[in-house]
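The block underneath contains the structure these notes are about, expressed in structure tokens.
Complex shown without one protein chain; remaining protein chains in place.
After this line comes subunit A, so read on.
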Amino acid sequence: MRLEYFEMIDRVTSLDRDAKRIEVSSTVPMESPVFEGHFPGHPLVPGVLLTETMAQASGYLVLGVMGFTHMPFLMGVDKARFRTFVGPGTVLTVTAQLEHEGSGYAVTKARITAEGKPICDAELRFRIMPFPEGMDGQMRAQARRIGLLEETV
């Protein structure tokens, strides 16, 4: 994870296109400017960044299932629960399940665990749109970085 660059996903560990489920792995860095403010002397990953992590896992799931034809943009977060604290060095397992493929939107359920313990979970909604100019290549590059394209294309 590089929190300050919003690179929340280190590696895709599995993508099941039939079951529409993804599992990814991310390790919280030992140091980050984020921890200087949240909180001084008591570093904790902010809930908003855990939400972003679930959203990115869900987004890569949608990209993988749809074959990179459209871009998912986060439009809603429901039923978000943050069950325990996450500090530097924690290895996170993030899973996302595609619950519904609507026309122009998608709904996922995502959760984060660490050593099998629940960290957080939420239901996320995405608007599915054509890629803005140039974003297709950027997303493919990011997907290649985390090993997603090896799985899908």
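Just so we're on the same page, contacts are C-beta pairs under 8 Å (C-beta built on N, C-alpha and C of every residue); 3 or more make two chains touch, one makes a residue touch a chain; residues count from 1.
FYI, contacts and distances are computed from a predicted model.
Chemist: I want to check something: the complex is missing a chain, and I'd like its UniProt protein name from "Acyl carrier protein", "Cytochrome c oxidase subunit IV", "FeS assembly protein SufD" or "ABC transporter permease".
Modeler: "Acyl carrier protein"
Chemist: Among A:G76, A:P118 or A:P132, choose the residue that contacts the chain missing from this document, as touch is defined above.
Modeler: The single option touching the absent chain is A:G76.
Chemist: Tell me which of A:R17, A:H38 or A:R127 is the one touching the absent chain.
Modeler: Only one listed residue reaches the unshown chain, and that is A:R127.
Chemist: Could you pull out which residues of subunit A are in touch with the chain that's been left out?
Modeler: Residues in contact with the chain left out: 75-76, 100-105, 107, 125, 127.
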